[in-house]
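Missing here: one protein chain of the complex. Every other protein chain is in place.
And now, chain A:
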Amino acid sequence: MAPHDLRRPFKRAAISDQQRRRDLTLQRQAQGRRDAQQQARCLASTVLSLQSQSTQPEYEPDIELEPESLPDLLPEQEESGASSKDLDVRHASKLKGAEARKWFARQLMLPEWMIDVPDCLAQDWYVFARPAGKRCFVVSSNGTTVSRQRNGSILHRFPSALPNGAKTRDVSGPSQSYSILDCIFHEPDQTYYVIDMVCWRGYSLYDCTAEFRFFWLNSKLGETGACSPPSFYHKYRFSTVPIYNCDQSGLSSAYTGALPYVKDGLLFYNKHAHYQTGNTPLALVWKDENCSQYVIDTDSKGQVPSQQQVVLELQDDGKLITSDDPPVVFGCLDLDFIQKEIFYVLLLVMEVEFVDGKLEKVDLHYLGKVNRARAFPDSYSKMLEALILYEKKGKKKLTTGGIQISYAICFFEHAFSLV
């Protein structure tokens, strides 16, 4: 008598491995299709041409390693080639060694120093306290997470709970998707504070407004478990920072509020601005002694030296430029002075003159080569800020003051005095 149609002969053939092979194949193919689809969907929106950086030299600055800069573990210094013109983020997330350093060095959005109070500050801007620490890009993809500092060198390579950030059996997302976060690594509590989200699960957020990016950041990061305490598959904790509107209470919370991290100034982000690489006036930084211990250069005894240092880039023709785009030129060095290996100089600011709020004349004194970990010269606004703070310290009176600068200082002093 044959078994009932519906009854599996109980003791036999509990397994059909062939069916299992078929099913597993179908699963793999479906995953492959999803990945391919996902990749295609993200491609166009993340193409970031490096050609916009054309004012930058095409070669890697040949500077020496300082002991404190973290060595890249991967084989590097290979021929970087000139193929880096049309890189997109997806490609970039796979870059290794020198190529990667070079690429990432140019991808962070860098705030200008606040020397002027933007219009509609209260309506259009966010403010948050910047955690003290190393600014870096954190990229999670293919089961690993890598953090890179501003100069492109690797800070950590570690497993994390970010999407595809560790080799776990998480099949919730396409295996090739990547995420890129703009972070500050805060040494004291070994935490990555996420200050911006650039890509998430392969979706580019470059051309999204800050408002959207912060919303996304706050709603997505927690879902992954990345904010949980460290574990085997999650070596460092991630955390968001409290972001405020720039109204009275927001400013005061950011300025004086108690936070789990050491503050290093305030960051201001324009709500409508896209993520723009390099210096942008749509992100601003403010520092004073109340909210940062790194306001101005101090010597080993904590004393403010009589001179402030600024880094400028020395170009082939002897021009000294800032990191701004377009760069601001600060005079010219005597070409005889240029030795081949020197590309950056340290500057001593001695005499300055403002005309219509612009820095007109400075005395530059060459101090020496910068350390290799530096990838950029300072920006124009940083120089101005340094000067303002220098003046406030009473070290030297500025002979002429820009009205706007004074106004900014007044505004903040007033705002913060109400706190």
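By our rule, a contact is a pair of C-beta atoms (placed from the backbone, for glycine too) under 8 Å apart; a residue touches a chain by one contact, two chains touch by 3 or more; residues count from 1.
Everything that follows uses one rule, which is that contacts and distances are computed from a predicted model.
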item: Name of the absent chain as recorded in UniProt (options "Queuine tRNA-ribosyltransferase accessory subunit 2", "Thioredoxin domain-containing protein", "Cytokine receptor-like factor 1" or "Importin N-terminal domain-containing protein"); value: "Importin N-terminal domain-containing protein"
item: Hidden partner chain, touching residue among A:A161, A:I195 or A:C208; value: A:C208
item: Candidate in contact with the missing chain, chosen from A:Q29, A:Q190, A:S231 or A:Q248; value: A:Q29
item: Hidden partner interface residues of chain A, rising order; value: 1-4, 6-15, 17-18, 21-22, 24-26, 28-29, 32-33, 36-37, 40-41, 43-45, 169, 172-173, 201, 203, 207-208
